[in-house]
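Removed from the display is one protein chain of the complex; every other protein chain stays in position.
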């Protein structure tokens, strides 16, 4: 059985009534619920961790057990301690999977692993987004149709300052006229990293069943193989 | 001085009055004129070649002198002789640049070099397209703003069945709701290949100055280096 | 249960006593035995097919059932009918895995999928080869140490005229002074392709247990996912 750890900044939900109404227990609990009860619910042990816990909840013990880490952050990226970023980076390079969600493009851990600014354009406009599957043979797209339509989203636009993805899985179309590389796969060391754009603190994106399907597929894709070495360095 | 050869199927222009009105001498002549008279006009020798010439105009002698070949085709891809495709492929692998324009995604030479079907979705709807620069550091984007807007185009949609591009330079947004990887760079052997989506037999796409800029940048990018070996095989 | 089809030219073994002594029933039967009886032996249905059978043994029915195709060829690449190459290419693009072994770098199907000459340097010298794992996090390397040593092999040297691999898994060191990219992963359409250098008609390379491990790992890696679409085109 694999273990997923869902990390959330968990500030919006405690400071903003509008966000609290949608995610009363925090986005991490909504995501945890998805993995506990979804179609693959019996396949995963689910942990959560948040910024204001000691060591941000990401102790050595927690990471030792983690196969895939999901990361949500937005307004407090700078409060994440560098030593925890070091620790997470080390685990990813050793094989732990990492899913980077929405505004976490600006998280320290994603910028660390990419080596670039990870900047992009954005606009809060609540207009329609379509995520087109550009790589229908990729396992992250299993079970999807040709695109996912989200009626109300925040816009993210190019240029997205990341290294050329190993595989580009989704490209978004926005009603307001922009495009964005919304699903990007990377390998760093022995770890697999998936950046996935959808998500928001007020639009209920994670209730969409196709988005849930992508998250489950991505966790499966990013999971280290059973019996595979957990350490890159030790192989040599 | 570099030599460009512009290859055109040259059928539409002789069979269809509407096309003939826009491109009376053929699309190849319009493109040739661009390279003869543009900002870089004194840098290039320009040749043209068409399907109904002997050897489709692509004799050994013509290709021997060619630094970059531009390819336009649409309705008669199958009439291109396999031995000419062999010859062009060989030259590309030896270092000749190749620009594949619009409907030439289905040309024999592009499918040969990609190894895939090169299929895509399409719709003639005359609606707006925006080509977003997703790689602003790439030389093919020099002199451009953040996007190129074309008021009336044919729509091309994903999935585009090509190998993951070495560099993705442009992604198109279409008014009708689709996206497309519109500018894709590849290296095969010693040659550089650029697929560029814009172009049409009736919409006057190649009169757009930013599109002209891209074509000139792409020819520059795809050109073999002076003094570089023309043969991959001979290096070994 | 997955189905593997092992294709062999099967000429050397019938024409050359030295080869026949090592592979009395053909290389295909030696490879088939490996998959029937190996550690993963209960996971695979194994078929074989050879050049001199009708349709080279690769009928529509055989390919319909095939999850991963292994390809061995050497002296008769040109005798493979183009229509069978078309058929195999189509299946790979739809998701069938393909393992290209040793001298099959010059097979029509590999050249078709790569778009390049696939040329290399070689020398029959029976000297030592070491295959170094350059990507220890890749599933094709599971269970291996840092390198595989083969005491007697044919040398293959760079430059190897293939597109930049999506992932380079092995690089060979040869006693005589050369190097070679010996394990190269590609995706084309929905299919996964692995080129693996080791193998020979007289050196008993496939009896090496680590080489067997790689072949089994590679079949696993190249297998289409259960429930995944078998057709790229139909997804759109």
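By written order: A, B and C. Residues from 1 in each chain.
We take it that a contact is a pair of C-beta atoms (placed from the backbone, for glycine too) under 8 Å apart; a residue touches a chain by one contact, two chains touch by 3 or more.
Predicted, not measured: the structure shown is a model, and the values here were computed from it.
S.K.: If the hidden chain were put back, which of C:13, C:29, C:94 or C:135 would touch it?
M.R.: C:135
S.K.: In the complete complex, which positions of chain C touch the hidden chain?
M.R.: Within chain C, the residues touching the omitted chain are 130, 132-136, 146, 157-160, 164, 166-168, 171-174, 177-179, 181.
S.K.: In the full complex, which residues of chain B touch the absent chain?
M.R.: 95, 133, 136-137, 139, 142-143, 146, 166-167, 187, 189-191, 225, 227-229, 232, 235-236
S.K.: Considering the entire assembly, which residues of chain A contact the chain that has been omitted?
M.R.: These residues of chain A touch the chain that is not shown: 89, 93, 112-117, 119-121, 158-159, 161, 163-164, 166, 186-189, 232-233, 235-236.
Throughout what follows, only the chains that are shown with their structure count from here on.
S.K.: Taking the mean of the C-alpha atoms as each chain's centre, how many Å separate chain A from chain B?
M.R.: Using C-alpha averages as centres, the distance is 37 Å.
S.K.: Can you tell me which residues of chain B touch two or more of the remaining chains?
M.R.: Residues 158-159, 164, 166 of chain B each touch two or more of the other chains.
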